[in-house]
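With one protein chain withheld, the remaining protein chains of the complex are depicted in position.
The first chain written gets the first letter, and so on, giving A, B and C; residue counts start at 1 in each chain.
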């Protein structure tokens, strides 16, 4: 098995071949390893464009991923990255933001990463209003581990862990995140790339915890349920008169998972975690402004 | 330090003194160790009465606790008990129910146990509709560890971990649990013991996952916020015309945390985890009825 | 290692799309059906997308062996770019089979023909052409190659027919027909070729008394669970343990049993313990990262004396590490992972049959000793296939739980009483007269919390002493010595999948005249001190090879026995090379090391 000992072939080298072939056009130095047609591809375009349009410097952005098919995203964009553990993106991102407010932190992850193993952290990131952007790619399945049931898998879906059919009622992430008090909640669809890109930009621009739910077909492990075909039929824009400052109106829209409404469900401005920590330091007698001024020197 | 080596004094012996003194009247052999006046006392009465009225046999009931001032509850009632770890009541209870449907499982715990460290498990117990009863005592503080901030602590509250004041927006457990799809959701108040006892009975009687939110003052570590005095003023019965089959109506009521509505917010009947597991076994070709008959022999 | 009669190792190399794994599968099934012992290990690509390299290796022998061979007898290339790195593994007079007109245009040097060593025998065949002729498409290339091997070495054509038919029985009949046709075309070609190879295929050994099952380590775990009467399973997917859950969720419902995917590993072990408390046999399976998350709950299982069974398939670490590579570096976590003095039972099977047996015994032990039992596999063992022959008379105990003795009326049930045999009587919810509460707090004989010094000291002693009985648990061999008896120059102490390569190396060393013995250790905790001590006494030098960097088992052996061992550690992500162990044996025996082949 000496073969395992040979020199590594870096992805970069492979990329050159492929870029030269003109088949793909990405902005970073590395080749995404998603299956062709996967919803995740929409992310690379959307995020890089948004960062660019928002005028951010590469070195001031951190992309945090957990484990799932989104894991490798940080490697595909030219910003700082932290590929953490399954389900632990939000607390790591909270740590980063607590350490340095000036960073723009984008968290990416899947439905399992977020709502199964990581489900305990979302309420607290939302409640604290940590100023980060959470892009959750919901494909209703575990992609990376090759096709098990996820918390958002639909009823009746057959997977390798529900071979006789899934009988559990799927979770409704948007309702959940609204109930947690997230200050920005939106929904997009990987099949509508242009709209998605715009939503990513809005989500990043929001000051506070923004949760963007992205319906994103897994073309490899789901041939029956959350397919592009089915989703193309199901999604719709939010009603024109939807009032995104009304939490209950948002809740009602969030409940309509059969006909997912795309757009900004809810937004509000309230103090972020950093605002609160600064206020605490001020009550404790620290001169926060002086500190900031010093940092700026 | 030889003193530590002396024979243990069992709580039973102490209890006798106290029972003889006529000061307390509990149904089990052990002496509760809560602070006098604590909301938790309402639990012992409510649970034992309900079990009795529901005609259950002691040995067919299991009480599961996590860690917090509720921990020791299983020791105070004459049923099987499992004092588990901080935040892990629901998965343990799910295991017990999966192993033996015939058991009545009552889970007790605090706001920290449930919505901080244990927060990732509630959505899944609700989604699966595990047929257990979850009595959550919300005192807005960590009692057992002597007074730190909890996920439901109100803004402005000063505790040993928010000495300058809590600036985080409290979570809204009832909205959250509704968004998870819990099949029975109710609210009660430790200061209204009679109503509470009735609610406990209804919660246990419900077939499926029932969540009872119990507002329960911590008389030792909260002298300002969730006191009996403040709560007596705030609570109110749910409106007479509240439709407990309407999830959105329940959601609206759940949002009114300044004036908590007591009663059944939501209830629905749908297959429990065990129903689903039986259905799966049936699709797989197992003869479940035969199995049940056999068990009954 | 000298194997009487047949000993042939065949490797197919290609991409997933080439049908590499499929054809390897047919080979092993057929050889097992023909009555040989088979051991096989496939390597898949790590990426989701199936463009990576697949290698399917199968070793066919007349008697039970414990590892793959280091050298390949027959290499079949379905894609030269993937096969070239493996050309050097082929022995002298071994066969290298490849297409003389490959699928895509290739540069000079990209053909495997340019990479063969003198002495290796090339068979350049018109594989694609034959496939097209036999089936009308090039999709039968793998079957042509397989047929060629079978024909060349004179393997039983009829069993291949049977297996091919079985494999495709749910597909349209044409599939079986085409595959058989491709196979036969290859077979005819092979049968007509000259066999340079010195190796001959012996007749299969006398038919074993009992049916051979072809099982992977993970599927053997599943069979062990089912045979032991598992009632409840809770798990969360993680490579390389996922297939245990995937098979159990399929098989358990057929028997009316319950298997559930939980929201994470903490809930999986918590539910396993809950079900254990409620009196049924329950288990979970995970890998290192999941086990790390379970550490707190394992302590509860120890303290509350509630049985639980945890299967752990190790992969490269630390952290997320190398999910599709093998390693033995979760031993410390398995043995020591938990707060406080939380000793538990840890079993590590050394082969696929051992996976079956350890799985079944884990339930017996968990129940009897009221403790968590961890069964430690690794990716290599989880994914490798072996023929397993077990007597149907060999049954696991249906229940090994200490019976309840109902409390006298007015008295409390003494769930944690001290007893003569050191094990407290259990009681299960639902049983009248047994009411009690279990807790993660230290507690007295009734289960009531107590932090009195004498109670904590007594209970700590009780929890540890009861486990020491497990080393005598019936029906499982927890240590076993192989090779030379009496005093030896080198004694190899090995565990888990690395035992196989160690045994192989030990045999080769003996062939070279080194007095040598090997001991496999299956119970890693509590450590079987006496047999290990005796083994170490008998060896001039003790060698402990393991696939981790820190020498984890070496640390445990030295830590427990207070004596040194010679460590051999490496972390290539692949099984240890027999040559590396052999060289170390030579060195310790004062012989000269030789270059690896």
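Simple rule for what comes next: a contact is a pair of C-beta atoms (placed from the backbone, for glycine too) under 8 Å apart; a residue touches a chain by one contact, two chains touch by 3 or more.
Everything numeric in this text was worked out from a predicted model, so none of it was measured.
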{"item": "Partner chains on view for the chain not depicted", "value": "A, B, C"}
{"item": "Sole contact to the chain not displayed, among C:25, C:197, C:330 or C:386", "value": "C:330"}
{"item": "Chain not shown: contacting residue from C:221, C:304 or C:505", "value": "C:304"}
{"item": "Contact partner of the left-out chain, one of A:78, A:165 or A:268", "value": "A:78"}
{"item": "Touch with the omitted chain, as defined above, among C:158, C:211, C:461 or C:512", "value": "C:461"}
{"item": "Residues of chain A in contact with the chain not shown", "value": "4-8, 10-11, 29-30, 57-60, 62-64, 72, 74-75, 78-85, 88, 90-100, 102-103, 120-121, 123-124, 273, 277, 280-281, 283-288, 291"}
{"item": "Chain C, residues in touch with the chain not shown (by the definition above)", "value": "46, 287-289, 291-293, 295-296, 299-300, 302-304, 314, 316-325, 327, 329-330, 332-333, 335-343, 439-442, 451-453, 456-457, 460-461, 464, 548-550, 552, 554-556, 558-565, 570-574"}
{"item": "Positions on chain B contacted by the hidden chain, ascending", "value": "1-6, 33-36, 67, 69, 83, 85-87, 116-117, 119, 142-146, 148-149, 151, 160-164, 220"}
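Just so it is clear, only the chains that are shown with their structure count from here on.
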{"item": "Greatest separation from chain C - chain, by CA centre", "value": "B"}
{"item": "Separation of chain A from chain B, taking each centre as the mean of its C-alpha atoms, in whole Å", "value": "34"}
{"item": "Between chain C and chain A, distance of the C-alpha-averaged centres to the nearest whole Å", "value": "38"}
{"item": "Residue list for chain A, restricted to those that touch at least two other chains", "value": "116-117, 119, 151, 162, 164"}
{"item": "Junction residues of chain C - those touching two or more other chains", "value": "250, 253, 263-264"}
